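As you look at this complex, bear in mind that one protein chain is not there, while each of the others sits in place.
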Amino acid sequence: MPNVNFQGRDIISIEDFTQQEINYILDTSRSMEPIAKNGSDMLKRKILATLFFEPSTRTRLSFEAAMLKLGGNNIGFAEAEIASVKKGENLADTIRTVQNYADIIALRHPLEGAAKLAAEFSNVPIINAGTGAEEHPTQALIDLYTIRKEKGKIDGLKIAVIGDLRYGRTVHSLAYALAKYNVELTLISPETLKMRREVLNIIQTKIPVAEEPNLEKIIPQTDVLYVTRIQKERFPDAAEYAKVKGTYRIDLKTLKNAKKDLTILHPLPRIDEIVPEVDATPQARYFQQAWNGTVVRMALLALVLGATK
Amino acid sequence: MPNVNFQGRDIISIEDFTQQEINYILDTSRSMEPIAKNGSDMLKRKILATLFFEPSTRTRLSFEAAMLKLGGNNIGFAEAEIASVKKGENLADTIRTVQNYADIIALRHPLEGAAKLAAEFSNVPIINAGTGAEEHPTQALIDLYTIRKEKGKIDGLKIAVIGDLRYGRTVHSLAYALAKYNVELTLISPETLKMRREVLNIIQTKIPVAEEPNLEKIIPQTDVLYVTRIQKERFPDAAEYAKVKGTYRIDLKTLKNAKKDLTILHPLPRIDEIVPEVDATPQARYFQQAWNGTVVRMALLALVLGATK
Partner (left out) sequence: MPNVNFQGRDIISIEDFTQQEINYILDTSRSMEPIAKNGSDMLKRKILATLFFEPSTRTRLSFEAAMLKLGGNNIGFAEAEIASVKKGENLADTIRTVQNYADIIALRHPLEGAAKLAAEFSNVPIINAGTGAEEHPTQALIDLYTIRKEKGKIDGLKIAVIGDLRYGRTVHSLAYALAKYNVELTLISPETLKMRREVLNIIQTKIPVAEEPNLEKIIPQTDVLYVTRIQKERFPDAAEYAKVKGTYRIDLKTLKNAKKDLTILHPLPRIDEIVPEVDATPQARYFQQAWNGTVVRMALLALVLGATK
């Protein structure tokens, strides 16, 4: 049993965790699988506040389900419009108020650094549920958990990440997380949506990273293909978008040369970067990710609230 | 005890149920009356997801209260604006995600067929909480339950339905439901809001149905008067609306020639099609319908989740 203690800790950035700590979270997540099915009273009388200053049904419902399955309860809001922010209140004041109502806070916010700021003012633990374009640590942990569950390991895998690597926050947290393991990472994206230089600088010092515009070329040796949305509005003009759209769409043809045990992941929601025909293939594991989301968030809530060790 | 089993079944359309099955649901609803007052732990650790892609406070709160009274819990959203739909996600993906968070899903959606589609993709039961202009099966069951509770029976009654019979979804589900019993049905509506031909075709083969523009003529022999909203915006011009408005408004004068034990129902919300003076009459039973809504939904949740037989 490693010497790790999460009680009272904030979950702000995946970079705050050692590989040993991450493995511990993943092990705890695995132990949550039966509890996610049958429920428990581990967090009875505990309250989670889900403060979502931008909407994210998926993440919010996942946190709330996790809390309920542990016997806890939820309060919160789903978008900034219905919050005191409308009256001009700053985040620090909101946090110093809500800490009186809840035992733990999950914060979603459009601004970089919001979770860090919240943690400075809060006397209850803060979990970053997605802030700015940089951080979505619980999603990264879910991705790691899914990879380990599907493959039995993380080390030694060839992992390709495809799509919008510039603006997608899940992909940045995932890149930092993967760089803590021995994986080979290939980054596939249109020129204008390449991985940010500052992320690249950090992960390249730790693991082999290749940038490769051509998915076909690397698909045969890929173990895990992590697909993200390419949003039209990120492109300066429609012609540019139309040009790359087809190249970064996964269909049955894409899978022809893929390994039989390739694992395709996607943080969801998806638009049309994976065609529906792929859903029925054994490689498609993105809907299972949602289940894993619940167990990983159960583990985090239980660990931070000291209900499990 | 009839040989019916609801565990794991979807509740999509009233047409999917035999009279025997409906009676069984109504009997189970009756057994929920004391539980609705005192609460229970029948659905402890079960989670209902209320996915409301269009707002309906009444229906949503009724489902959530039903779940809480059975000891269960709720997650969900109250309108599409705060859902992933904003990001362009299709319904099938939303369902395949949420099925990982909840044991059962209540779906409200503006599109015809949405509940059916959801059920095809879901591995947890789907309850149709109102979709398109055709189906609102739980409301129809509440209407039947209320009629039986007020009258002691359904068979043999003379039932008049008045208002917008063209666009109101509750009235279509109710018509299908009543056609499974031995009732005489009178349809009262302005010319432009007459019952849809496709509904009429089906119910006319089963029960006597009369279309009658004049309420006064039939009120003396009516046992149940089911009133629905006439929405101004359904009329091509304001003059047309002004012309019919008064004719389809229930007031104390309307009730002069009515039976003493007439039962007036309304799915609510009402605008001005029943004047407030009527609320105090013993015939007005529409606010009691809301209570019945909770017990019928409790019955459905308990039956589908296998907590009662």
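For reference, chains read A and B in written order, and residue numbers begin at 1 within each chain.
Simple rule for what comes next: a residue touches a chain if its C-beta (ideal position, glycine included) is under 8 Å from a C-beta of that chain, and two chains touch if they have at least 3 such contacts.
Note that this is a predicted model, so its numbers are computed, not measured.
Among B:30, B:45, B:206 or B:270, only B:270 touches the chain that is left out of the view.
Taking the complete complex into account, A:49 is the one of A:14, A:32 or A:49 that touches the chain left out. Looking at B:29, B:146 or B:294, the residue that reaches the missing chain in the full complex is B:294. Mapped onto chain B, contacts with the missing chain fall at residues 38-39, 55-58, 61-62, 64-65, 68-69, 74, 78-79, 229, 268-271, 276, 287, 290-291, 293-294.
Where chain A meets the missing chain, the touching residues are 44-45, 47, 49, 73, 75-77, 81-84, 86-89, 92-94, 96-98, 100-102.
To be clear about the criterion, only the chains that are shown with their structure count from here on.
For the pair chain A and chain B, the CA-based superposition corresponds to a rotation of 120 degrees in steps of 5.
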